[in-house]
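Here we show just some of the chains, and they stay where they sit in the whole.
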């Protein structure tokens, strides 16, 4: 058992509220323990220059925290006039991850903008963002599909993310909250698809190192945790589950 | 009656949820019709350079919208690398307004940061921000007072804001929502204190003009509306109402 | 009588020198007491993107101070790499005000750029800028009209601005100079048209408040002052006065 009272393989409670704001084509408030992120998906009918004329779509993400999402107030990035390296890393990660499970040819020359805004942070904001962004994107793409603006539902598989880490006592644990994250010797973010493949794997020995065995232990925890998250996502987008399941069966 | 179904002097439903996020010293979600703003008040134990050594405190505000708070997505100001003129105007307005009702000498050398983040916009975001920011600031200052870090509760009076305007048909109306705001010939924001004094008055003939009579009509509507809002604020900070009332009685 | 020796309803001497620089289509040096602003109007034969193809014109303004326009030197905004919130507020105010009295359909797809550069500041730079900008714009538009590039003179009415305020002793006064402005409890800028309508009204209880009665008192002073200014503007653009007067008569 951890100091937080959770088992090593125990996720924090996860809740996904859909249609959280009214303007976005897909809007989600995802809650993972005390971490809360608004994930909005917007559809724009054009693509970045490098895709113009290609017939393909694009998915891009932006991530931010409210200044007081954290224990002490952070300076707003718009006031600083520049986006931090951490923010850029996270934005790129979210965008890349979603592009791995969406058929960009089906979308046509449209951009799906994913905005992940953390309103309360307690560790795991980037993985919560990916998990929530997947649902928001699915809702927005479902809307496009319902309105017959695209021919088929373009989401190929489920996508979720979780963090795993190694505590100072050497224990590998699932879903680190802030108190754990700030002392962990290793911090790894795992992004997986419904069929159990990796999309991204980012492990950092936070100025420390980790062995091959510890890596294996963490990957087992991550996969187990992500499987649980998929069942929560399925409920949130129950309406579109059949399309995703079909695709996976075709794959087999 | 207006197209929106409201009377000319009818506010939209207003709801103030306190303790909305957990880290901020004062945290409020204010809902005015479909407009939703998170107002967080943070306390920092230092002041800007021009006040160092003065023994006085400061209140400053920042305002932003989530990119998809609006009907079409706005570019994030952190991505553009600069804050728009509109944002600056609003930030300055919120800060100035709050400073009019807080005794900065009592606060001591501390800064109260007010963060107003619009998560859904439907007109009146700047006035909703001021109304919510007042409550968030009161909660944060109440916490300081409870913890005996300041000698008395420094809020001198209630503070709220509302918009009034003149529709194309010449009718003056209270609390414009987006569909009205976008066509109004005049748009006026009024900030008042509990004792009925003005703090700010900003009226704009949106590339049109307005007469003295129309001005009077609007001011009457605004005062009436703001009085209603005070009663909602009173409930939200019932705990501190006695301190504010006392002060007003002293004044008389 | 005020400390400055002026009556409460007494303007500082105002002088408008036309054709101050040679390149601008309209160029004015306006002097209000010790405040001096160069107002240049330039005509550009295109409009911002949101107006392209609309057949309508646009008026936009920029405002700046020479670094040593003030008692102590200010850092140049180009050196800081960003424009302050105060500057943005003023620029937006000047642009909006002028657009209220110019028929943008008549201008066609042209932009009138108004540059207000304060070379010496002693209070009231934003209202002096509006008053001078009106004259510069009228001169530039008159030139367009004389050259038969537009069908009629597009200025619908006179436009001027003045500040009013409440001194610490409670007296409402007209046209605050710097020594008054820096101590005033209320500072209000009023922009009016020749026919006595308001275009903008921005009153700020500089961290103080003001009553309805004080508001009325200030508005009376402002209107009286602005009427005097109109007579000075009339002389500066005597050549075009007939067109403006005609329009006002049509209105009646």
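Lettered A, B and C in written order, each chain numbered from 1.
Quick note on the criterion: a residue touches a chain if its C-beta (ideal position, glycine included) is under 8 Å from a C-beta of that chain, and two chains touch if they have at least 3 such contacts.
Nothing here was measured: the structure is a model prediction, and the numbers come from that model.
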Subunit number of the complete homomer, 3 shown here: 6
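Here is the rule we use: only the chains that are shown with their structure count from here on.
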Rotation angle (°) superposing Cα atoms of subunit B on subunit C, nearest 5: 180
Interchain centroid distance [CA atoms averaged], subunit A/subunit B, Å: 34
Intercentroid distance (Cα basis), subunit C paired with subunit B, Å: 29
Euclidean distance of C-alpha centroids - subunit A vs subunit C, Å: 52
Touching two or more other chains - residue numbers and ranges from subunit B: 82
Subunit B to subunit C touching residues, read off their complex: 82, 84-86, 88-89, 91-92, 96, 99-100, 188, 193, 195-212, 215, 219
Touching residues on subunit A, where the partner in the complex is subunit B: 21-24, 27, 34, 36, 38, 40, 42, 44, 62, 64, 66-71, 73, 76-83, 87, 113, 115, 117, 119-121
